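Note that one protein chain is taken out, while the other chains of the complex remain in position.
Up next is chain A:
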Amino acid sequence: MTRTQLLAADGTEVRSDENERHWAVADALDDETRLGMLREMVVTRALDTEAGNLQRQGKLGLWAPSLGQEGGQAGVGFAMRPQDTLFPSYREHLMARMRGVRFEQIIDIFRGSTHGGWNPAETQNCRLYSLVIGTHALHGTGYAMGIRFDEESGSGDVDRDEAVVICYGDGASSQGDASEGLVFANTYETPTLFMVQNNKWAISVPSSTQSRTSLATRASGFGLDAAEVDGNDVLASYAVARQMLDEARTKNRPQYLELDTYRMGAHTTSDDPTRYRTRDEEEAWRQRDPIERMRAHLRSRGATDAQIASVDEEARDAAAAVRGYTMTAGSPSSDEIFDFVFSEGNESLEEQKLALARFEASFGGDA
């Protein structure tokens, strides 16, 4: 399978007969949108870096960096339409933000104040992060089955037809739920794009342990339209995802896009990549950084230093705001343990809540 690339690692354009139809989509982007892509990437990277620092200072229990994966995420994020639904895993900070999730809401998960963080009805249908690897592949597929049953896809109108983007990684591709998701998507012909970020690592295990063939090749065996793209090339990711998503939504044909990218940071702040990969490997991927590539591309189209610097400034301000929030954010009340277990009250939980209140009051504090 060929891997689509529009921008080389140094930002120069790669034009060929093979990628011509993708260029046709990318060429339609105006400069403001291209600068917007850079902005999403740069701001998210700054927030991401800040979150890592906050973890080191004990303000977060854990952080999962998206460093290096911003290109593919911005590409697919821009390819999505307002009516679409996103099922992220736990590293799609950029895509979540694009749907309207505030970064502080993601921070809340990692500082241990919530398991959820937001209400999908208020975040342009960005569903919650999902930590049990692969499980949400089925939730997204079921949701897309619902779209079909509602007849909200397949009309041919790209501004009306709905689609679902399901994100997972190379490691997740080995889970049974990931395969079952492909089976159900194929059987029920759902308007789905499986967005698989092959970042080469599942914690310490290389992607070659998950599969000896490309993941896209595997997906076509399940009957899906499958493609590979340079996931550090935001323009290519956008162009390919845009077409695949519109194919999914208008024709009810599930799509599978493998993004070739790299997790430049640690798996999480608890990880130590020096135990399993080389500096040389990391350095080679640093040469393919999606942000530098987009900056070079924008400069080649005449973007000014001031324009590019203003994005950096915006990122610094956003990071400072998140730092301010995190340093002063409080803890949830213990009611949080009891109040949402069921959709309505539960006698035994109410008793336990009361018992806890009495127990705390017995120490003379204000329970």
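Just so we're on the same page, a residue touches a chain if its C-beta (ideal position, glycine included) is under 8 Å from a C-beta of that chain, and two chains touch if they have at least 3 such contacts; residues count from 1.
Heads up, the rule we're going with is that contacts and distances are computed from a predicted model.
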| item | value |
| --- | --- |
| Complex member absent from the view - protein name from UniProt, among "Ligase-associated DNA damage response exonuclease", "Glycolate oxidase iron-sulfur subunit", "ATP-binding cassette domain-containing protein" or "Pyruvate dehydrogenase E1 component beta subunit" | "Pyruvate dehydrogenase E1 component beta subunit" |
| Full-complex contact with the absent chain, from A:144, A:165 or A:257 | A:144 |
| Which residue of A:208, A:333, A:348 or A:362 touches the chain not shown here | A:348 |
| Sole residue of A:119, A:208, A:328 or A:362 that reaches the chain not shown, by the stated touch rule | A:119 |
| Which of A:24, A:62 or A:132 contacts the chain that the document leaves out | A:132 |
| Interface residues of chain A (partner: the chain not displayed) | 114-116, 119-121, 127-128, 132, 135, 137-147, 149-150, 176-177, 180-181, 183-184, 187, 339-344, 346-348 |
